Every structure is written in structure tokens, then in C-alpha cells.
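Of the protein chains in this complex, one is absent; all others appear in place.
As written, the chain order gives the labels A, B and C, with residue 1 at the start of each chain.
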Amino acid sequence: MDLGSILLNGLAAFLTLSIFSILYKDNPFYKFAEHLVVGVSAGYFAIILYYSSFIPKVWVPVVQQHKFIYLVPTILGVLMWTRFSRKRSWMSRYPIAAYMGIGMGVAIPVTMQAFILVPLYATMQPMGFTSLSLFNNLLVAVGVLCALVYFFFSKEHTGAFGGAATIGIWILMVGFGAGFGLTVMGRVSLLIERFTFLRDYFQQLIGLL
Amino acid sequence: MRWQYPLLIVFLGGLFMAVQYFVPLEFSERIYEYALDWIIIVGVFTMCLGLWSLFRVSLAKIQTKAPAWGYNYITLAGLFAMLILGPAFGIEEGKPFMTLFWYIYTPIQASMFALLAFYIASAAYRAFRARTMIATILLVTATIIMLRLIPLGFLSGPNQWAVNWILTVPNMAAKRAIAMGIGLGGIATALKVVLGIERSYMGKD
Amino acid sequence: MKNKFVFRNKVLLIFFLTLPFLLLGLNTSSAQEAGEVKALVDSSAQAPASPTDVVAKDAPNDNGHAIVVMWKPSADDGAGKNNVLSYEILRSDNSDTGFVVRGMVPAGTNQYLDRGAREKEDKNYFPSHKNFYYKIRAKSDVSFSESKVSAPAYAFGQWFHTGKTSIFLATAIFTFFVLLFINMAKKGKELYVRPIAGIDAVDEAIGRATEMGRPILYILGLGSAGDLATIASLTILSRVAKKVAEYQTSLLVPVADPVVLTVAQESVKAGYYDAGRPDAYKEDSVWYITSMQFAYVSAVNGLMLRERTATNLYLGAFYAESLLLAETGNIAGSIQISGTDQVAQIPFFIAATDYTLIGEELYAASAYLGREPLLLGAIKAQDWGKILIMISLLLGALAATLHFDFFVNLFRIKL
Partner (left out) sequence: MGFYERLMTLDRRWVYLAMALSVAIPLFISFQVPPYITPEVKSVYDFVESLKQGDRLLLAIDYDPMGMAELHPMALTISRQCFAKGVKLFFVTLSQNAPGMCEQLVSKVSKEFNKKNGVDFVYLGYKPYPGLVILSMGQNFRISFPMDYYGTYVDSMPIMQGIRNYDDMKAVIAFESGWVADSWIADANGRYKISVGLGVTGVMAADYFPYVQSKQIFGLIGGLKGAAEYETLAKAKERSASRGMKVQTVTHAVVILFIIVGNIGFFMSKKRKGKTE
């Protein structure tokens, strides 16, 4: 390990410990790491965006390939800068409108497909009481129905309807509990990774002395 | 003019893109790709506004001596270091730009992520109390799932079975129902935007 | 399902019948590589029967750069001494010469989708509206035979993707519901909506912040301005901003996306405008930090601890950072209200915040807070959407149980 990488890994180890120090309480080390990473990451993101999007989507098509159809979105993009002026900032509504229109239009059918029809089709399974898998299919369908009842907004949750809604929220909670329980393992793995990094670094450091 | 045309653009853009999804023709495909480029390009230009905002707010904190104001110098230093180092030396691996990324951003990101291991434990300790039926179900399910990693002797077999059943039956039902609800709510929201009923994102004047 | 099963059985039968011959006939080399060399040398001896009835036609539901080819398998496919191992699909723009191999499929297959690229510059460019001829070459391990050349076919694009019919109909029906109920709401029909704890808490939380003289923190999540959860959250933000303006509390909205920055500024401005205090709006109350997930969270966490925010609202698209935010807010002693469309994060919000809007409740919240009839109309439409889903589910489950597959298939999406 050369001096450069000792120092750089030392910086990484120092920043790791600085972030962990927030567990005790807010302190100058955490503040330092926090403010540093905000600046570095914002600069990183902007530069990467410039090279990965501005160059291939604006510079190359307009300036190099003379695809002037790309001038339209470029002008829209420039209109965003009218926001620097209070008086002209209303002109930024045009790019925002284009952004929203395209975004919402794309989202509508895709959401219908992925969030509604796919799970609906997947739940349409043969059901019955003769085998465990048939019975489980039945339970899944009943569970979906009850949980949907919970999401009803325009009807009071009373009587049998309320009963179904209560079962519905219970089923949702089982799902959330399962999600919580399953996640612990992944999070602990991340902590193991950090601890191993620190251990290895300090072992190397001690080895050098 | 300040209102009507932007709303018309939203409406036409939304309608066109929604219909486009069902038209497999080549020109429809090309327009779709072109429209996605619009979104990216608008985003690129807006980044300048973002950087300006960060710069201005950091500066304002220094000027007004807000809590921890002195640290904002570090933010600005980090920001300008990246903005200068990138174009000056290139952004390939091994260049100072990427070195800062690997030795500053990456360890901090990994450490923030690792904090979750602590927080997940304290959240479980504090929140999982059997106060109500709902809380009890949440805590019992989470505990059953977590027990799968713990040797329980003869109880481990039934536990394993319960874990698999929970994941494939009630958990599946919950996920699907939530997805359907989100789908309906999301489409309704998108429709409200396309129809111009919801337009607070455009501000008022 | 059923058809597939029968097909599977057939394939199985064919394979079992071929097995003995494979054992005898196969000794070396693959059909794909070495087989080709040999076949050229030795094409007459023991050639398998040729495939017949080759039909080429435009591939459905596409952009017009593909043709689907179907054929009747060779009589030796699955039987006979010269068993077929694979078929090669050959194409030419001339019925006599110039055939090139476009693809290969294993024995037992009787169709092939010949798809090419859209761009002229592409090596694999497939022109639309140009006639092509196909023939099929059946290959055994040592030899091959070719079918007759098909009638010409050309590729063309379609105006409607029939595999997406169910999506189209469902979207049309739901859009109709939304328009219908919004219209009814316009006419002044009163609509009941049940209370949701998390939404009622918003008012209370704003009041609390006012009493304590501390700011309200509003986090829109990490979604882009095109994410539906972000849009829903922006609507709520403008309602919250209106109340904040009325109470004269301060509002902090750090964001993680530049476009979200601009629309969030407008939403807050709209809220102040609605409250009749447009002059009280400060542009720096909505600011950009960074787009990188964990850097953003580290800054927001610092903000919570230092500004000691009275109320934190997390509404929008959240990922792993959900618990980082919620736990830190809890340490800072803030009242916290959360809501997200990210199912995986809901458990952490439930555990660590005071109120959580689950999934669809987030989308309903904007209408609740505004109590505007138009928005409430949309909620009614969502409920009717749910009724329709439930009826479809019941019928579909029944149909699946009784093997009325045609009904279940109405909901199938064939992309």
C-alpha cells in the first residue's frame, strides 16, 4: 500500500467514522462530512449530467449533426432560465407544461398495466379447498378483496363492510411486518461491509508501524 | 396566454403520449423517444437553477450566520472543486474528479446506508409494542420473519413453513391490493393534471 | 394454460420418440457449427424430409420491421431415421437466389419471428414494405434438406397493438368514471369521504408548529417531477403552504431534483397566493441540495437536528432513506406525517412516524386537504374503479376455477 492510498483510505475511514458519530449526537465531525458530501455530490451530479445528457442530447444533435428538430427542446430548456428573472419567470411554464404533459401521458397507460392489470390477472387463479395451493389461491384473492375494501374512501367503514376493511388493514399489516423483518438482513450486511472496511484499514495501518 | 397555452400543452402532450402507447407504428416509436429526450433536455438546463439555488442558500447561511454557517464554506469548496476538476482534468477513472467521488462520496454514502442497521433496531424497539391489534400484528409478523435466522430447535421447521406462507399468501395479497390502490390513485392524479384540474405546480399570478 | 399443456405433452412425446435415434445417430459435433460444414459436403445422403407449407406474413403489433414465418415440420422431425435436430430460416429478396440464414430454432418448433433493426445504418436493418421470400432448412446431424420457397411477404407497422386491448379498455373506462364524477361534483352534488387520521393530523401539526414557533419541514422525496407520487405531494404542498401562510409559520422545503425545485417553488407560491399573502412567500424556503440520495439525506438530517423542526412531512416517492429521515426526526422530537407509493418503505414509515398515509391514501390526501369538489369527484371515481376491480377479480377467479379461460384471458396483456 503506497502513501497515496493510505491517505485516501484514511480519508474514507475518517468520513465513515464521522458519519457514524451522529449516532451519539450532532457534532462538528458529522457537520463536516455532511457539508462536504453535499457540495461534492452536487458538483459530481452536475458534471455527469453535462457529459451524459447535454453533450449527446443537445450538443451533438444540434451543433454537430444539425438535427434542428432538437432545437425545440433546447429552447424549452433555455426558457427554464427565465426563472432567474422575476418578471419573465412565467415563461418557464412552457417547459414545465411540456415536461408534465409528456410525463403524465406516459404514466397513465403504463400505470394501468403494471399496477392494476398485472396483479389483477395474477390473482385470477383456480381456487378450492381440495389442496393447499388451491386454498392459498383463495386466501390471496380474499385478502386482496378485503385490503381493497380498506382503501374505500367514500363509504363509512361500518357493519360487514367495516369488518372486511378491518381484515383488510390486518392483511396490510402482515405485509408490512414481513417487509420490515426481511429488510433487517440487508441492512446488517451493509454495516458488516463498513466494519470490515474499517477493520481491514486499521489492520493494514498497524501492520505498517 | 400565460395560462391557457401551457395548460393546452399539458393536455395535448398528455393525450398524445397516452394514445401513443397503443400505436406500435414506427413514427409513434420515434416520437416517444424524441419526447423522452425533451424531458432529459429540460432537466439538463434546469440543473443550472439547482446549482444556483444551492449556491445562493449556502451563501445566505454564511451571510446571516445561520446555525452551523461556517460549514457552508466546505459545501461551496466541494461544489466548486468538482465543477472545476471535472472539465479541467476529465472524468475518467483515476482522474481527480473520480478520486474525490470514490474517496468522499462513496464512503459517506455507504456509511449513511449502514446507519440503517442501527435505526432499524431502534425503530423496532420503540414502535413494536402491542398497544393495538394493528401494532400487534405488525410486531408478531416481523418477529416471525426475523426468527427465520435464529436456530430454534424443533420450532425452526414450523417457523420456516410460516415464513414461506406469510410471504406467499398474506404478503402477496397486501402487495397486490396496495399496488392496485396506488394505480388508481396515480392514474386519477395524472388525469387531473392532464385535464388541468390540478395545476398548483404552475403557480399563480 | 390448457393449450400450452397439450402442446407441452406433444413436445414431450416427440422428444421421447427421438431419443433412441439420437443415441444411435449422434456421435460428434454440434448441429450449429460443425454440422454446417458436414452438411455442405454431404447433402444428398440421408437427408431428412423437407419442411412444407412455409408461410411468411407480417408480424403483428409491431413497428413494421419483422416478419413471422411458419411451417409444417419435416416428417422426420421426431420420427424416422434422419431425425431433424434444428431448422434454419433463410431469407432473400429474390425467389431464386441470395438466401441468407436469419436464425435457427431447435426441432419441434414451427415458427420463427424474423425481426430486424429500424435504422438504415444498422447491420441488421429490416426494410418495411419490401417483399421477402423465405425457406426453411431442416437439419439432421449429417445432412439437410430445404423446403420450397414461400410466397413473398412484406413487413408493415400497425396502428393499434391488439395485445394491449385490455389496458386500453380499462384506461378508457376509468377515465370515463373520473370525468363523470368530476362533472357530478361540479354540479354541486355532496360527496361523503371517510376521515383519514394522517390527513386530519396535518392541520393539527401546522398549529403545533405555530405555537412552538418552529419551522415545518416538507420533504417531497426523491422522485422526479414526472413521478405520480411527487405530483400528489406537490398538490398537498400547496395546501400546506396555504395554511402555513395563514398561520404565519415558516416552511422549509429542501428538494433533491432541479425540476422538482421549480414546480415546488410554484406550488408553495400558489399556496401563499391562495391565502392572500403572496408577499410573504420567500423563494429560499424551497431550495435544491443535491440529487444524490444519501448526500441529500445527510443534509436533511442535519437540518432537522439544527433547526429543531416542529413538524416533518414526508410525502412522495421514498427509498432506503425513509427510515434515516424518520428516525432522525424522531430524535429531534418532531411530529411526523409520512406517505409514499413505495410499498417497501411503508413499514419503516409506520414504525417511525406518527401518521402514515398508505399508498392510495397519499393520492386521496390532496383532495381531502383542499375539500375542493372537483378533486373529491376523482376520489369517488377511484372507489368505482375499486368496485370494478373487485367484480373482475371475483368473476376471474370463478372463471379460472371452472377453466373458463377465455374470460381470464380478457385481462391478459400480450406484449
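Convention: a residue touches a chain if its C-beta (ideal position, glycine included) is under 8 Å from a C-beta of that chain, and two chains touch if they have at least 3 such contacts.
None of the values given here were measured: they were computed from a predicted structure.
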Which of the chains on display does the removed chain touch in the whole complex? A, B, C
Given A:Leu11, A:Ile48 or A:Val188, the residue that touches the chain left out of view is A:Val188
Answer key for B:Ala110, B:Ala124 or B:Ala188 versus the chain not shown reads B:Ala124
Decide which residue listed in B:Ile40, B:Leu167 or B:Ile197 touches the omitted chain of the complex. B:Leu167
Tell me which stretches of chain A touch the chain missing from the display. 23-24, 132-133, 182, 184-185, 188-189, 191-192, 195-196, 199
Please identify, in ascending order, the residues of chain B that touch the omitted chain? 117-118, 120-122, 124-126, 128-131, 139, 142-143, 146-153, 156-157, 160, 163-164, 167-168
In the complete complex, the non-displayed chain touches which residues of chain C? 8, 11-12, 15, 18-19, 22-23, 26-34, 85-86, 105-107, 331
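Note that in this section only the chains that are shown with their structure count from here on.
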Looking at Cα centroids only, farthest away from chain B lies chain C
Go ahead and note the Å separation of the Cα centroids belonging to chain B and chain C. 17
Can you work out the whole-Å distance between the CA centroids of chain A and chain B? 3
Provide the list of chain A residues touching at least two other chains, using ranges where the numbers run on. 19, 22, 31, 33-35, 37-38, 40-42, 44-45, 80, 83, 96, 99-100, 102-104, 106-109, 111-112, 116, 120, 123, 141, 144, 148, 151, 172, 175-177, 179-180, 183
By the touch definition above, chain C meets two or more other chains at residues 164, 167-168, 171, 174, 224-226, 228, 231, 259, 262-263, 266, 288-292, 294-295, 298, 302, 306, 343, 346-348, 350-351, 358-360, 364, 379, 382, 386, 389
Quick one: which bits of chain C touch chain A in the complex? Just the residue numbers, please. 164, 166-168, 170-171, 174, 191-194, 196, 224-228, 231, 259, 262-263, 266, 288-292, 294-296, 298-299, 301-302, 305-306, 343-344, 346-348, 350-351, 358-361, 364, 379-380, 382-383, 386, 389-390, 392-394, 396-397, 399-401, 403, 408, 411-413
Given the complex with chain B, which residues does chain A contribute to the contact? 8-9, 11-13, 15-16, 19-20, 22-23, 31-51, 53-54, 57-58, 69-70, 72-74, 76-78, 80-81, 83-84, 90, 93-112, 114-116, 119-120, 122-123, 136, 139-144, 147-148, 150-151, 168-185, 187-188, 190-191, 193-194, 197
Inside the complex, what are the residues of chain A that reach chain C? 19, 22, 26, 30-31, 33-35, 37-38, 40-42, 44-45, 80, 83, 92, 96, 99-100, 102-104, 106-109, 111-113, 116-118, 120-121, 123-128, 137-138, 141, 144-145, 148, 151-157, 172, 175-177, 179-180, 183
